[in-house]
Structures are given as C-alpha cells and as structure tokens.
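Here the complex is missing a single protein chain, while all its other protein chains stay put.
Lettered A and B in written order, each chain numbered from 1.
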Amino acid sequence: MILAVLLPFIFAIFIPFLSKWKDKFHTGIAVTLIPLAIFIYFARFLGADFAPVTKSYPWIPSLDMNMVFHLDGLSLLFVMLITGIGTLVAFYSIYYLHKSEKLGHFYVYFLIFMGSMLGVVLSDNIYVLYSFWEFTSLSSFLLIGYWNHKHASRYGALKSMLITVFGGLSLLGALVFMHIITGTTSIQQMITSNEAILNHESFPLILSLLLLGAFTKSAQFPFHIWLPDAMEAPTPVSAYLHSATMVKAGIFLVARFSPMLSASDWYFIVVSSFGIVTLCWGSYMAVRQTDLKGILAFSTISQLGMIMAMIGFGTKAAIFAAVFHILNHATFKGSLFMIAGIVDHETGTRDIRKLGGLMNYLPMTATLAMFGVFSMAGFPLPFLNGFYSKEMFFKSSLELTATDGIATFLTTAIPYLAVFGSIFTFVYSMYFFFGTFRGASNINQLPKKPHEAPVGMLVSPTILVLLVVGIGLFPFLVNEPFITHAASAVYGSEAMKEIYFWHGFNLPFIMSLTVIAFGTILALTIPRWTVVYQYIPGVLSMNKVYDFMVDKSVVFSSKVNKSYMTGSLALYMKLILVTIVGVSFTLFFMTGGFALDLSNLAPVTTIEIIVALTMAIAAFGTIFTNNRIAAILILGVVGYGLAMLFIIYRAPDLALTQLIVETVTVALFLLVFYHLPNLKHRGETKADSLVNWLVAVGFGLLITTVAISSHSSKWFDVISSYFVDNSYKLGGGDNIVNVILVDMRGLDTLFEIAVLGLAAMAIYSLIKIKNKKEEK
Amino acid sequence: MEIIMSVLAGILFMTGVYNLLQKQLLRIVIGTALISHGAHLTILTMGKLKDGAPPILTEGVENYTDPLPQALILTSIVISFGVTSLLLVLAYRASKINHTDNMEQLRGNDYE
Partner (left out) sequence: MSNLAVLPIALPFLAGIIVAFFHKKLVAARIFALLATIIHLAVTTVILLQVNQNGSYVLELGNWKAPYGIVLVADPLSALLVMTTAIIGVAAVIYAPRSLSKIQEEYYFYSFFFLLISGVSGAFLTGDLFNLFVFFEVLLMASYGLIVLGNGKAQLRESLKYILINLFSSMLFVTTIAFLYSVVGTVNMAQAAERVGDVEQQGILTTIAILLFFVFATKAAVFPLYYWLPNSYTVPNAVVSALFGALLTKVGVYSILRTFTLIFNHEVPLTHTLFIYLAIFTMVFGVIGALSTNNVKLIIAYNIIPAVGFMLMGIGLFNETAIAGSIYYLVHDMIIKAVLFLLIGAIIHAAGTSDLNKMGGLIHHFPVLGWMFFLSTLVLAGIPPFSGFVGKLLLLQGGLEQEEILVVLVALISSLGILFSMMRIFIKGFWGEAGIMDLPERKSSMSLMIWPIGLLLTLSVVLGVGAEWFYPGIESIAEYVMNPEIYVESVLKE
C-alpha cells in the first residue's frame, strides 16, 4: 500500500526527463497511467464484504511518526475518487494543455498533489496526515500559480496558500494537543479514547483549531474566499481540486474525526451552522458570477457547505447522505468543470455574458452539461444521482432533535435554510446551463469560432455523466460495495441504508417541489432582482477583509518596524538599557537580591578617596567638556587613576599594563580625532538629555547595587588559594598572576593575543583597502 | 572601601553610558572606554581589596590578595585595547567615508 501512495511521488521524479520528449509524446499520456494503476489496485478491495485494512511501515518511530495506512470505507471512497477522477482529469488534460506549455512542471505538481491527497485520506498517523495535508496546500499553490505570468494567478495562488496553510497550522495545533492528551498518534486509537479529549478543559480550543483546519481547506464561509480565485488554475486542475480532492480534504477530516467528537453538542452546533451558512451563501453568490468557472466555484462552496452540514447533523441518515453526496458531487461537478473548460477552449471565453446559444455548435457538450446541471439542481428524475442525496439531505434536516438553547434553535432553522440554499442552487444551475447553451447566440463577439470539442476531450466528462446516470438508475451498485462502508466508518457503527427514488409524497418531496417552483420563478426573473447584490454583500466582502489583512500586514509591519528600527544607535542602546535595567531591578527586588554586609571591608583611606574623587570628577568631565583634546586627556586621567588604584590594591602587573595601554590609547585617540571635527555642544533637547541621564543613572545604580550585593554575598571560598599554594610548586614562578596567565589560564592568554592579532589585521585591511580604492 | 569602589564603578558606567548615548563619535568612543574602566574596577573590587600582600610569592608572607581577578583583568585590558584601537580606526574611516561624525546621521535606513 505504501507503494501506491508513494508511486506518484516516485514517478514525479522522472517527469522532468520524460517531458524532454514532449513534442513527440505528450507527457500526460504516461501520467494518466499512474492514477489508473492505483485505481485498479484499490478497486479490488471493493465489495460488500470489505473489511478495514491497516498497514504500518516504520519511518520515525522515536517521534511516533510512522507510515500507518488505514484503509476503511471512508478512505476507500476517497481513494476511488482521487484516483478515478484523477485518471479522467489527466486524460482530459492531454487535450486541454498544448505541448508548448511547461508540461513537465504541470505534471510534477499534479502527481505530488495526487500522492499527497492519497496520503491524507489513508494516513492513520496524525503527523503523517499533517505532512500530506500541507503538501496538498503547497502543491495546489503551485498548480494555481501554474500560469504565473498572470497577476491573477499569483494572487490566487498566494491566497489559497495563506488560507489553507493557516488552517493547516491550526490543525497541527489541534493534533499535537490531542497527541499530548491521549498519548497516541493513531487516529483510530484516539477515537477509542475520545473521553479524555472531550472532557479536557481545553476541548473548545482543540475543537476550534481542528475545525479551523477543516473549514479553511473546505472553503467554508468565511474562509471560502480563496476558492473562487483558485479558478485561475488551468481547468483540469480546477476540475480535480474542486470536485473531488483538495476541498474535500476538509470534509474528510471532519468525517474522520466525527466518531470521536460527535458526542459534543458544540460539534453539532459549529459544524452544522457553518455548513448551512456556507450552503446558503455559496449558492446565493453563485448567481452573481459572470465567469462560468466562478459559478462553479461558488457552487462548489455551497455544495461543500451542504455536505459539511450533514456531517454536523451526525445522524445515521445524514451521514449516509453526506457520504453519498460526496460521491455524487464529484461526478457531476467534475463533468461540469470539464465542460466549462471545453467551452473556454472552443470559444476563447468563459464570460457568460458573451456566451449563449452554444447548443447548436457544441451539441454533445450541451447534452452532457444538461445531465450534470440537473443533477446538481436536484431535479427529481430517477436517472440523476443528485436528486437522491438532496432528498436525503432534506429528510435528515427534518429529523434533527435537540434539547437545549442554541441547538434547538438550529434544529428549527436548518430546514428553512436548507430550502433557501437549494432554491439558489436551482437558480444558478439553470443560469449556468441556459446562459451558456440556450438563448441568443452572438458568435461574432466570441474570440474563437465555436465548434464541437475533439472526442478525446469529451471522453472524461462523458464517463462522469454516465456515472451520474448510472448511480441514479442503479444506486445499489455503489451502495453496498462502498457507500455503506464509508458511512459506517464515519458513523462509528453499521450505517446501511436502502436508496429509493420514490418515498411517497412526503415533506422532503414537498421541499423539493418548493425549490423547483421558486427556483424556476427566480431563474426566469434574474435581471430584475440582481439589484439585491448591491446591498448584500455590497461593499463588505470577505475578500476585502483578506486583502486588507494581507496588504496591511506588510504596510503595518513596515510601519511598526520603522518606528524603532530607525538605525539610530542611541535609540537602540536606550531600548536595550531600559530593558536590562528594568527587568534586572524588578527581579532583583522580587527575589530579595539586595544584601549589605559591612563587616570585613577594607578600611577607607584618604589617598584612595582622593583618587576615586578625581576619577569621578574626570568621568563627569568627559561629558561636559566641549574640547576634544581636553576630553581625551580627561579620559586619560580616569585611566591613570585606575592604574593608581591598581597600585594601591596590590596589583603591580595590572598597574604597569594599564599605564602602558592607557598611554597608547590616548595617543591613538589624539591621532584619530585630530582629523575629525572638534566636539560640538552636545546639542540635545532638555527632554532627550533627561532621558539619557535617567537611563545612565539607572544603569550605574544597577551596577553599584548588584556589585555591593554580590560583594556582600561571598558564600564560598574563592579558588585562589590553590594558585597561591601551587604557583611555585607546579608553575615554577613567584609571580602568581603571571603563572596564572601563562600557565593555568594559558588558553585565555593565547587567544587574547589572537584577538590583538585579529585587530591588527582588521585595521590593516581597513587602511589598505581604502588606499586601493583611492588609487583607482 | 569596597562600597566606595562599587559606587565609583557605577559612576564610570553611568558616565560611560551617557556618553554612549551621544551623537558625536568621539564621545561615544570615550563612553566605551569609560565603561571598560568601570568593568575592570568592578572585577578588582569583587576580589577582596587589600586583603593581603601583592600576589608575588615572598618568603614569610602567608596572605596574598586574590590573584585570579588580577589575571582576568589583565586579559580583559588587553582585549579592550584591541577592540578600542579597531574602533578608533573604524570610527575614523567611517566618518571620512560618510562625511560626518554624527551617529544620528549614520542611521542609513535606505537599505542600499
């Protein structure tokens, strides 16, 4: 099984070589074989006696990340869709993409995407699932941005990536959380220990994170906005991503975790309300679109909302309907996308305002479209699979029960919203079909003269339409082999249902009729009421929110950043110092760090006081003098003062060194600053000066208090007695400091010299490179 | 005496920091020099001041001042010297090339 998942990835490696001969041999032909092979491999699992299979391959056992593939009814359904539609799409793309395109790139992305989708639906390990999940986001990013010379493609690609990766990260948060709580990385095992998660205090957070992941992927309102822009992708991609795969991954995720979470009321409330709102919003917005693919995009959003809502209902009937509709939607939506592609390909435009009356030019395409569209609308005909699941949807929406608060309100509202959403579904379906294929034809305005598509292009949609009809006529053919298994996997126990066309003249059927009646009226009068779109959504759309956030994130960042990254050293230093002083003092007092121990101090003598005073005055002097020579010399006074202190405090070597270093430094100072402008008045405002003083005094205080406290907390003997004892014995020298320097801490000294050497080289190159430049 | 020395070190740090916050390069470099003096004084103070003879072994003397801080200071002095020299040359070059010795004019957020 691992081979089946990895096959697309492995094959993707060879695509670049294969695409070198694309002039003679369309790369797509070879690629078509891959999903077909996987399809055939998995098809043998189909059947009434199917039982889940788990295969496990070690990958990173120490992190509990293993390739564990769990093939149950739900995964099988998705695998069949991914590979089945994948085959058709790959075949379709052979005719859709011309050989002059960058076929290699396209098929590499395509295969990576397909492999990742397979990984998502088969993985039982949460982290492996997450890995594949992110890869679907990234490969769809590449697919959407395939024609990246177009601005709209780049925009759409970025948008889909940001939103879906955002969701992915949120999902990761939820997964890690569940891992920590349950101690397992296997979804199946988590399901058995779901109590721990449901009763955890952070359950609401976990649920939100998880659903955020699913909703963004499945384009639920208000995260749906990436989907319409993703239509910039080549049409085979849209057909693949948005009918059967990418967007269904979110559905899959919710379905997968449904046995674990459905016990929670919040799960029902959140999932079904998001679903139902998405259903209504999507279908409502679809009518406004002018791009054929735009209509289909919003239609997809709306249909996904419907499926999501059904999973949220959580009843046996609803789950069954949801799973059934996943299949049905894939068939009719896949064919419709391909039809939109054909129309685009043959006429050069997808703008429904320019199209019309194409029935006469593309009769075959139009016929196919008719089946797809009426199935999508849920027209009550026995050979349209869309009707079955739509009817089940109505039925299940009526069967909801709840006991308290919001849930009760929802159970009452849902049937009405369901009808409302379906009316618009009917409207846009009709709009799509009649706007394109019927009505007045204005052939001359089209960029290309339309004619029927090549047979090869028609093969894939035809197969899908045959499925639409086939499932409609013989639902039991798909029911037992896999719909039931899939529904059972989601529901958690046996969820077998019979599928009938005629249930009698009951409430769901009346709902269907209502939809058709109102739908027909609205569809006929579209131009008269489209004015409502000026008010809802009006100017306030989620797209604007997204654009605002993305644009502003850059603008805002650069504003924030510029406010402190000014390049001013003084500002940087002030911020750093304020932090150090503030935090250190706070901690200092919080931990009772202050200590004062006056015993055992050296006596105060006059000469030391004099030296110290001189140094202090000199130190202040450097601030107040405006003469550079004076400033440098005063600095020298401080240095020599320090040398004096070294003498007083019994450090002859230090005193010597300090004297020499100070002398050289002062000389250097004079040398360098002789060439630079004289000191000016400090030229700071009063406020500036005050802040600087505050910072400086604060830091000085910090050093003094910490120094006093440290000195008063001498809790241990210093290690120096060893040096005194062993300086001569082991080190062979009388001068202990020297012995320490050259022997005990010789490494310090060696590298101290290295520092000097480096400084010398740096200075040399500073001076030398200058000369070279000036010579030029 | 240690208290006084701690205060002196604090003053050195304070004046050093204040200078560091100025605009003119010379003041800034002077600031760094003051700060290193302060640091060295702190190390010295953190050993025990005048607690014994200079750390040179002499017949009959048992008690020496702590030699380790002295060794550390010596290393540190030399290193500071290296850095300061580099800094001086760099300050010179930077101000020549950029035609200013005012740090506030050396912000350069033009990202060239």
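What to note about this one:
In the analysis below, a residue touches a chain if its C-beta (ideal position, glycine included) is under 8 Å from a C-beta of that chain, and two chains touch if they have at least 3 such contacts.
These figures come from a predicted structure and were not determined experimentally.
For the chain left out of this panel, the touching residue among A:G86, A:G145, A:G250 or A:G356 is A:G145. When the full complex is taken into account, the listed residue touching the unshown chain is A:L587, out of A:L587, A:L613 or A:L690. Those residues of subunit B that touch the chain absent from the view are 20, 25, 28, 32, 35-36, 38-40, 42-43, 45-47, 68-69, 72, 75-76, 79-80, 82-83, 86-87, 90-91, 93-94, 97-98, 103, 106, 108-109, 111-112. By the touch rule set out above, subunit A reaches the unshown chain at residues 58-63, 65, 127, 130-131, 134-135, 138, 145, 148-149, 154, 157-158, 161-162, 165-166, 169-170, 172-173, 176-177, 179-180, 202, 205, 553-554, 556-562, 564-565, 567, 569, 571-573, 575-576, 579-580, 583-584, 587-588, 590-595, 703, 706-707, 709-711, 713-719, 722-723, 726, 730, 743-748, 751-752, 754-755, 757-759, 761-762, 764-766, 768-770, 772-773.
The rule we apply is simple: only the chains that are shown with their structure count from here on.
Averaging Cα coordinates per chain places subunit A and subunit B 49 Å apart.
Taken together, the subunit B residues at the contact with subunit A in this complex read 1-30, 33-34, 37-38, 40-42, 44-58, 64-68, 70-71, 73-75, 77-79, 81-86, 88-93, 95-96, 101, 103-104, 106-109.
Residues 562, 565-570, 573-574, 577, 598, 600-605, 608-609, 612, 615-616, 619-620, 622-623, 628, 631-632, 635, 638-639, 642, 645-646, 648-654, 657-658, 661, 664-665, 668-669, 672-673, 675-677, 679-680, 682-684, 692-693, 695-697, 699-701, 703-704, 707-708, 710-711, 718-720, 723-724, 727-728, 734-737, 740-741, 745, 748-749, 752-753, 755-756, 758-759, 762-763, 766-767, 770 of subunit A are the ones that touch subunit B when the two sit in their complex.
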